[in-house]
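The following block contains the structure, expressed as structure tokens.
As you look at this complex, bear in mind that one protein chain is not there, while each of the others sits in place.
Entry: chain A
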């Protein structure tokens, strides 16, 4: 069957998709943070990032648990690792993810934004084990920099100099 086409997430997803604690996949682990930049080098203040880290036991629900009384977000309960995070960039183009290092060399990232008609996948490699199919000259764009123990910086450049390597899956 032919797929349903993608369309941009637009500017007004902010009251629908992000949720408090969306970037707190696990506490007491590592921090992955950075900025999203456009082709003019300007920060993108309305990008939405989703992150995915599989776990050996298979994925678990509970990323956006709700209080059945009020319908409000109750948050993850902190016992199960759901592997999935969702954060929007702030007015300065900044995003922060708190998660666990699961042993996999990378954290998978999906980028949505106004102006972007079809989301983009990339990976933040925590270790220098970048997939050999990524051209050597561009590997540094997917390698997170460990600023201090457990704190990794990963900027995403949608276009232009130092453009992040974006991926598709065969």
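As a convention for this text, contacts are C-beta pairs under 8 Å (C-beta built on N, C-alpha and C of every residue); 3 or more make two chains touch, one makes a residue touch a chain; residues count from 1.
One rule holds in what follows: contacts and distances are computed from a predicted model.
Enquirer: Which one, "ABC transmembrane type-1 domain-containing protein", "Spermidine/putrescine transport system permease protein", "Protocatechuate 3,4-dioxygenase beta subunit" or "Glyoxalase", is the UniProt name for the chain you do not see?
Expert: The record for the missing subunit names the protein "Protocatechuate 3,4-dioxygenase beta subunit".
Enquirer: Which listed residue, A:30, A:113 or A:144, touches the chain dropped from view?
Expert: Looking across A:30, A:113 or A:144, the contact with the absent chain belongs to A:113.
Enquirer: Among the options A:31, A:64 or A:100, which residue touches the chain absent from this view?
Expert: A:64
Enquirer: In terms of residues, what is the contact footprint of the unshown chain on chain A?
Expert: Here the touching residues of chain A are 1-17, 38-40, 42, 44, 50, 52-54, 58-66, 68, 71, 82-84, 104, 106, 108, 110, 112-121, 131, 133-135, 138, 158-160, 163-170.
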